[in-house]
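A single protein chain has been removed from this complex, and every other one stays in its place.
Right, chain A next:
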Amino acid sequence: MKYVILIHSNPQPWGHPTSDYLAAHQALPDDVRKRLNAEFEQVMTELQANGELLGGEALGDPAGARLYRWRDGEPLASDGPYSEAKEHLAGFFLIDVDSKARAEEVAARFSGPDETVELRPMMWPGGDDQ
């Protein structure tokens, strides 16, 4: 079962890993930050070793986004960011896991202070004929 894990965040300045640039994360005691970072490394290593990680990318600053809207039958380009929302899409990971429960376990381990982790199933080209 394939899922995408979307990281919604607002690092200031924009940077990766996002946690390094989040006030809430910086405010944590050093040992807690170290532990959280180590746990993240661990889940990544685990996903890779298990053959569960299909890929992932870190995204650039939303200020550098270019938006295309449809106006009068033509695309109209403007500069980003897309929304004034508190958080922006900062990166994503694609995983292929045994079960929904496993996907939820992995997604939970991606979460951290001042970020929202969104787990979404990927659509697949098959189905049941019953």
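Basically, contacts are C-beta pairs under 8 Å (C-beta built on N, C-alpha and C of every residue); 3 or more make two chains touch, one makes a residue touch a chain; residues count from 1.
Basically, contacts and distances are computed from a predicted model.
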| item | value |
| --- | --- |
| "RNA polymerase sigma24 factor", "Beta-ketoacyl-[acyl-carrier-protein] synthase III", "Oligopeptide transport system ATP-binding protein" or "MrpA C-terminal/MbhD domain-containing protein" - which is the UniProt name of the missing chain | "RNA polymerase sigma24 factor" |
| Selected residue (touches chain absent from view) among A:Glu57, A:Asp79 or A:Asp128 | A:Asp128 |
| Among A:Pro13, A:Gly51 or A:Pro75, residue touching the chain not depicted | A:Gly51 |
| Missing-chain contacts mapped onto chain A | 2, 48-55, 96, 98, 121-130 |
